[in-house]
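Presented below is the structure to which this report refers.
In this view, the complex is presented without one of its protein chains, the others remaining in place.
For clarity, chains are labelled A, B and C in written order, and residue numbers in each chain start from 1.
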């Protein structure tokens, strides 16, 4: 089986700055935007870009992810030779290894890559919200004769030291790459999106795996080594909405971004974001309810008040309850009279009558999956 | 999600008495009968029995198995709440464990079982060839109020000591179970097929996992403990064709069984065995060919002679080549004039012009996947 | 339920609901914000474990059904072996008239070639969420030859129907086709369960003796001498055979108990075509009360006591009251509608006001701009 371009999504391990939201699911399965899971974005991007074979590398909660992703049929990725494959570390002749870094995770799955027989490998992160046509990036990779192409986006100079920053010539050829530089020399940040020509990647990964001084990370080890060897690395500029949702605050903020008059991504448009949703009826707004500046999904019942919030599917907001500046994840129950403000309620959270979950813009309150919040006293 | 009966197939580890045939694939993926893989039999049985959710426990080569099984769509198991799930040992809070035994493999996947929320759990082996309606066994389990039901088959008394042998009362209630007894007390052998009421199984597995003196095996540890506790264990008698194909000789013999005038299982009949086959054209028999007492599958070309053999898909048998009493696995190439007798050729084996692969009924010759056999001298 | 196969019959007279069914069978009528009527029969089948479903296509109006059901994948019926089968009508020859019985008759080989023991025939013109597993159990427990599923009508209606007089055990005192329906009567939901053999025999006999109507000629006329039972469905149900019934039943979805009973049953969702619409946006000025709102809408104005389908835009100052607004409609700034049913892709331009009455909702056809 021959694949033109294989995508590999790094879905990460357990340690996550999303805290209790990732206690029961891997980060890519965290709900987003009232309807989606984070991984819906790279998967929908792949589907629209014509990339139909996707490996998802995870060493945490593979069942739950497997259950959500199935074989990728919700994203129409389940074609002959295509599909979504969950790739946990697996047992081989010498035993099972944990993934030691992003590059090692790919290295441990070289066998899967060889089976897929791609010309190119696209490496993605599982915690970014964006809509991007990877096929254009692939076209650029091919037409420039690149060995590696890195997706880049301009970031505010004062934030540049949080990113991998690179310098590039006018034609995009990368001359320098520094992971989280103290003194950034440009505002071009790596998006953590790479396209590699397969054989080129293979050789570097095999070599990196042997190095004892390597932390086996693309940004810290592999890309710098490629550059040092004078390999043909190009940047590919992206200028749409792109948001890392790896922390509670950034996850909350990205949700709020979708409440703007113009949503940052047209999730229901031609580049529609697909999702593996359970079938639920239209939501119901009660006779005394008040809803504005909000996103509401299916299966939800609102009897109380919702202002400037994102409400997922199957949520129940009781009479007299008030939800402001918050993100309510699927099947949360907010009983009569409860108050939610600047908060993220995890899936199936229950906030009991009279209870409050209140945060501030700088410290968003969070509840975990299935958590129950009782009224004080 | 609620499941009535969840099936768990024990697909085994690497160590296999099938030798080089399992060097590159897990045992259940070994080809059988010209068209099938071993696991097609339990999967088709599940589909016909109305059991649509199946976990496949393997700690070896999960990719290849994943690639073959997909989400179970070839067996029509890909329904909402259904599907085929590959379950390799996975990383949890305390790290990744190997499966220590059959019971431990299930124990490590209790989380998957809970997610599936079944009333009953059916446990199957991945190396038996048979056609069986599990729904009848389940009906018997329910109507007898059993906590565990064990599928049993009568075996010749002289072979009984190779099996788990049990004694049962007239109503099927099991009174004794002995794994590989030196002095068998009956000819009722366990088929390694168990139905457990879920909560009952759960409790025993949790308890077994804690026992340091346990080898965490159903036959050796868990079933005897259940019996010792006076639990309600019943036998369910099966009297069709049932063959363990865990050794080279038994695999060869089972293939030969399908050359009998009456094939032991009507694989193309109402209880059709489904398979995830690549699309191939009808086979072609050349002008000088001679084929009799044989099974031939699609995509094969025969220019030479085939007698009393099972020929899989995409095989090429050159002019003047002669294949007798053998099993030829997919895409093997037997060049002009080569001779194959009492042999199993692994997938994509190439036997070059003039070469011979000859075994005897007691010592079947075997070649591995992709192996090339040259003419002597 | 692997013992049961099913047939979905879409051939059904549409005398009292003509405006909405000019180019679609009743089974394709949009309902409850995001569904089509056929979803209720099909979801009940799939949720009950039925895996072999033949859809008897209507003579000329198959387009909307093919477009909605497509491969059957959304219902898990896109399968290699069983799954969804489209059974097209056989072209009438020599002056034969088309009929539901004829359509079934010419597709009997589909039934006979399947390996299930029972046939469940359902006309896709009712709203319900039924566990057919319970119907089968009832059928077996009673030793019934034929089981008809009925429910107690919650409103009167001008259209004809098969009315049953049940006895306490589900036996039937009388069964008759009545020209109109009265509240409280037990009326067939168009669901019939019987053994495959009996089904084939009844259909064959009826058609070959000049019959045309399945209910009348295969069921009623042959009922004497058979064990005839009715399973009374006590959850919510509605038969959609008139425009008032369509309107009332849609508004009935605003009843939270009905909404829960129909749509939120565990392991028994009502499944429809997946469109992946975005969540609905409530903007500045949105005033929504007692309404069902589907995804993909953008709401700046007022919505009260209404059912709003997917991708409807309610502009600032627009108001919708006591109405059913189907997919892709636009209610422009300042426009107001009350007691109105708009078919798909209707635009009400700025400031226009339309008003019907509760027993006479104003109907606006597809693609119309007012």
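Heads up, the rule we're going with is that a residue touches a chain if its C-beta (ideal position, glycine included) is under 8 Å from a C-beta of that chain, and two chains touch if they have at least 3 such contacts.
Predicted model, so just to flag it, every value in this text is computed and none were measured.
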Full-complex contact with the absent chain, from C:63, C:204, C:321 or C:355: C:63
Among B:110, B:280 or B:352, the residue in touch with the chain that has been omitted: B:280
Touch with the omitted chain, as defined above, among A:111, A:135 or A:370: A:135
Hidden-chain contact residue, picked from the options C:274, C:333, C:354 or C:368: C:274
Interface with the undisplayed chain - residues on chain A: 1-2, 49-50, 73-74, 76, 78-81, 135, 270, 272, 274
Contact set of chain B toward the excluded chain (per top definition): 33-35, 73-74, 261, 263, 267-268, 272-275, 277-299, 301, 306, 310-311
For chain C, the residues touching the chain missing from this view: 60, 62-63, 66-67, 70-74, 77-81, 83-88, 91, 274, 276
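Everything that follows uses one rule, which is that only the chains that are shown with their structure count from here on.
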Per Cα centroids, the chain farthest from chain B: C
Geometric centre: closest chain by C-alpha means: A
Distance from chain B to chain A - Cα centre to Cα centre, in angstrom: 39
Distance from the mean Cα position of chain C to that of chain B, given in whole angstrom: 45
Residues within chain A bordering two or more other chains: 73
For chain C, residues contacting two or more additional chains: none
